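Every protein chain but one is kept in place in this view of the complex.
Labels A, B and C are assigned to the chains in the order they are written; within every chain, residues are numbered from 1.
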Amino acid sequence: MQRIGVFVCHCGSNIAATVDVSKVAEMALMEPGVVHAEDYQYMCSEAGQAKIAAAIQEKNLTGMVVCSCSPRMHEATFRKAAERAGLNPYMVEIANIREHCSWIHKDVEEATKKAVILMRAAIAKVNLNAPLQPGESRVTKRALVIGGGIAGIQTAIDIADAGYEVDIVEKTPSIGGRMSQLDKTFPTLDCSACILTPKMVEASAHEKINIYTYSEVEKVSGFVGDFTVDIRKKARSVDMDKCTGCGVCQEKCPSKKAPSEFNRGLNTRSAIYTPFAQAIPNVPVIDREACIKFKTGKCGLCAKVCQAGAVDYEQKDEIVTEKYGAIVVATGFDTIKLDQYDEYAYSQSKDVITSLELERVMNAAGPTHGHLERLSDGKAPKEIVFIQCVGSRCSDDRGKPYCSKICCMYTAKHAMLIRDKYPDVNVTVFYIDVRTPGKNFDEFYRRAVEQYGVNYIKGQVGKVIPQPNGKLLVQGSDLLDNKQILKEADMVVLATAIEPNPDVRKIATMLTASIDTNNFLTEAHAKLRPVESPTAGIFLSGVCQGPKDIPETVAQAGAAAVKAIGLLAKDKLLTNPCTAQSDILLCNGCSTCENVCPYGAITYEDKEVNDHGIRETRRIAVVNSALCQGCGACTVACPSGAMDLQGFSNRQIIAEVDAICR
Amino acid sequence: MQELINRAKELLADGTVARVLGWKGGDLPYNPEPAYFETAEELADFVYNSFCGANLSKYMIEASKLEGKTMVCLKPCDTYSFNQLIKEHRVDREKAYIVGVGCKGKLDIEKIKKKGVKGIESIEGAEITDEADTLKIQTIYGEKSCAYADAMLERCHVCKGKEHMVYDELIGDSKETKDADRFDEVARIEAMSPEEKFAFFQKELSKCIRCNACRNACPACSCRKCVFDSTKFDSSQKANVDSFEEKMFHIIRAFHVAGRCTDCGECSRVCPQGIPLHLFNRKFIKDIDGLYGEYQAGADTTSKAPLTNYTFEDAEPSIVGKRG
Amino acid sequence: MSSEKKQAELIKEISGVNPLKCMKCGKCSASCPSYNEMDIKPHQFVSYVINEDIESLVNSKSLWKCLSCFACVERCPRDVKPGKLIDAARQIVVRQKGQNYLLADEIPELLDPELPQQLLVSAFRRYRR
Partner (left out) sequence: MSLEKKEFKPKIVAFCCNWCSYAGADLAGSSRLTYPADVKIIRVPCSCRVNPMFILRAFEKGADGVIMCGCHPGDCHYSTGNFYARRRMTLLFSMLDYIGVENGRTRVEWVSAAEGVKFSETMNSFVEKIYSLGENVRLGDLRCKS
């Protein structure tokens, strides 16, 4: 028989206001095995933990139940407290009477009753708990960063500076990401390239950083400290070692009709290309879909003009397998597709563009060489309308329910830059709210209005109608004046919602990292663990976790790096002892469990057994507890019940079921 | 039958096998029982007739542990079970010399008795070589007759086919007996109202005396120790104390063999209470076929079983309420 | 429940709209072809329902100026769909016998050959009973 102590936490008034905590403690004493029960204001506090320690020692407890907040919150705290007092940490169970009880119920009697039942279930479980010892696993001192934008670059530099090897895997031919496409950055109006390029160079020159561009993560296995990752290096068709980056091939390439990804399809590029002048590595790739040589077998001009002999049409995709201790996801974002927003005439008029396209138009390296002009006829616009929240804050299925966060600021930036450079152009911004929380942000927006005379109108645009004269008729509302506005514009710029890079879902599945309904990766705790995924060893950097601007991204990138460094600095990790075990006398050796194990943790061995006097050799399942992650798939696949999960055994769960249904 | 005995003697004589697993005559003309034969003399008791319904593949679990090979007589449907046992590493293919025996449909003595035939002394037409469509039954009340097809086990009317899935040699001819769809009965129950379904199963299952015959005969139910006998689930009990326990046992038993059951029909054949236990297994087979694609357990030894497999697009459990 | 509250609840029930979802962006009013003829503008409908002032809504000109073109329903980013609220208010009027704005018999006289078919169908859906 166990000697169980029950500790009921008030959590200030969080629990005590709805649950009669002293009643719960009193009821605990009536349960089998319970020899001690008390309630206290804050069990997780130092004083609370001291009470637990005292009870463990004085009453010689063999198990304990804490009725408190979610085990996801403080299970680790109480386990540590138990361990310090000499009790095996796995003899601790939590009854979640806060999140699952006091916070969602109002009636004191009802909530108290439920709390008692939850406590009984936990006591019933502890009665069947057995002390467990965690194992150890090694840590590979190398990190993988998925995504080579500003978030990935910053994380990689920070990890590498701490002395650990880092690999960056970037899908496109160059690192740099979205930031490399921007012209200027708010709120200081630095030139984006001027601040990003040095970071790119630093990453590529860093002796601890290895960059795989034009590559994708193909497969991930293993677990925290010991991931094995297959990286597909897509065939570049250009030898990275031989290429000097002279650029002659790109000049001579006769196929120049492929839309430029870097310029958002506003102009074209050659089939052999580097995305932009400052690309790192400065080695082109051949777009095999656009290349004449690959399409028809003829041409081959690039190979002829390449003095270094770097062009290699025979190159094949290559799979590199590497081990990592930590993985940082920095997959960034894209703007949403506007197919469903016919009312803004995006697909009907070349002069309706997204803000990211405007960045390219304003940039000296862009399709118009930095001249503000209409893409339809090249004329200078006189009247520009900005529309905010296009696809953001939408609860229908056309857009995204969240605020994209960066649009208010970049629109103010665009408006200001246009008014500064072209004072004769009128700029109107239709907004729902102007959101400028951030250092110097509101001041920045006010400058756009007060100093640069940008016309802000509170109200959304209902429709943009292309006119026969080439103008765009904008129909919007001015809610403050209670007027409907009709305005002829030369250009319309849409502050298009951003969404996580569509590839992130595939990556999250490989990493078994959880993802929310908007495809943003979920953090382990919204407030206290914002850069960690709930999956151990996976960290989050940048917009893949939620919309953010550059300063926030860089800050989070550094935070993710620190968390990864904290992991890599350890030599050994303690493994979860809640693993599966096979009962040698019950195992049929049927291989069913092996077939459902996602980790390949189950193997079979011929073992001598003594089954009540019958000695024979049997085929028995053996669990490698270093590989087992404790999901329990095998335990249900096993018909005889030979396979059981420590810490969540069949009898423990059944005891909980019985206690709840009692 | 003689051909089988002759071959068995040869195999014993040349040392190919150490024993023969077949049937010997029982105390009544219609209840032959599984038996081992180790010498030519013992084979005098060997029988193989239309009452030899027992599936011998499960006996091979123990026989695999013995010295030397065992000659085992397997009917076409038994070979599915044997394959399934190979797949689950329960039998050793190398320890078995499989003689695939012919089958023209096995008989159900209960069906004959239900026709009011009592005091049976002998039955003519049940020998494997007989071509007769009618059984001649000598009883203490005189001769009675019964159409062969009318006396056949339910499972033979929905036979999977007379092809052996695994064998070393074949002896004897078979005759197709399939004349019904095996899911008809299940579909009929599915079409009932919940009240009717419940009443039907309540009535059938309340007959259960927990003798465990179904479990002991089932080749898929071959755990060294059944969960209902172990303490692992706090579920060990030898008798049904209430109607819940009857249901629990049979649902779990069917669930444990789901995707592994070859639909050999032994459970229903051996049930002393005549409970149509195959209706549970066949329900799972029908669901598996319908939801995850046709699957015949024991047709091979390598395919992934439905419950250890999945696809991303699998039906959601809510489909249960949505189907017609 | 006060009669004002009842009426507001009725509008919510008929329309299936939760007016609290409105974020006051004004896209409905920006989309409305009859905006200038309305006394209560489409985006204001929401606040009338929230403030339980159905009386004003029912007596407004807007109720009968709405063309049921559904531009606001189509474009509302918050699933509030003021067009449906307007329609519900109309239903309330129609349900109170004798207060029909139009009788079915009167419609042929008002028909205009230039009128688009869709509008006709829509009008019948609105003004029938």
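Structure notes:
Note that a contact is a pair of C-beta atoms (placed from the backbone, for glycine too) under 8 Å apart; a residue touches a chain by one contact, two chains touch by 3 or more.
The shown structure was predicted, so the numbers you read here are calculated from the model rather than taken from an experiment.
Every shown chain that the unseen chain touches in the whole complex is listed here: A, B. Listed residues B:T177, B:S222 or B:S235: the one in touch with the omitted chain is B:S235. Screening A:M43, A:L61 or A:A111 against the full complex identifies A:A111 as the residue touching the chain left out. Checked against the full complex, the candidates A:K316, A:H612 or A:R662 give a single residue touching the omitted chain, namely A:R662.
Touch with the chain that is not drawn comes from one residue among A:W103, A:F294, A:Y313 or A:Y422, which is A:W103. The set of subunit A residues touching the chain not shown comprises 70-73, 96, 98-101, 103-107, 110-111, 113-114, 117-118, 121, 505, 508-509, 512, 514-517, 522, 534-535, 578, 596, 598, 629-633, 635-637, 645, 648, 650, 653-654, 656-658, 660-662.
Considering the complete assembly, subunit B touches the hidden chain via residues 186, 189-190, 192, 194-202, 227, 233, 235, 241-245, 247-248, 251-252, 254-255, 258, 280, 283-284, 287-288, 291-292, 306-312, 314-321.
As a convention for this text, only the chains that are shown with their structure count from here on.
Centres computed as Cα averages put subunit A at a distance of 54 Å from subunit B. Distance between subunit B and subunit C, defined via averaged C-alpha coordinates, is recorded as 70 Å.
For subunit C in complex with subunit A, the touching residues are 21, 23-32, 35-36, 41, 43, 71-72, 74-79. Contact residues on subunit A toward subunit C in their complex (touch as defined above): 343, 389, 393-396, 398-399, 432, 458-463, 475-479, 482, 484-485. Every residue of subunit A that touches subunit B in the complex is listed here, in rising order: 583, 585-592, 595-596, 604, 611, 616, 619, 637, 639-642, 644, 650-651, 654-655.
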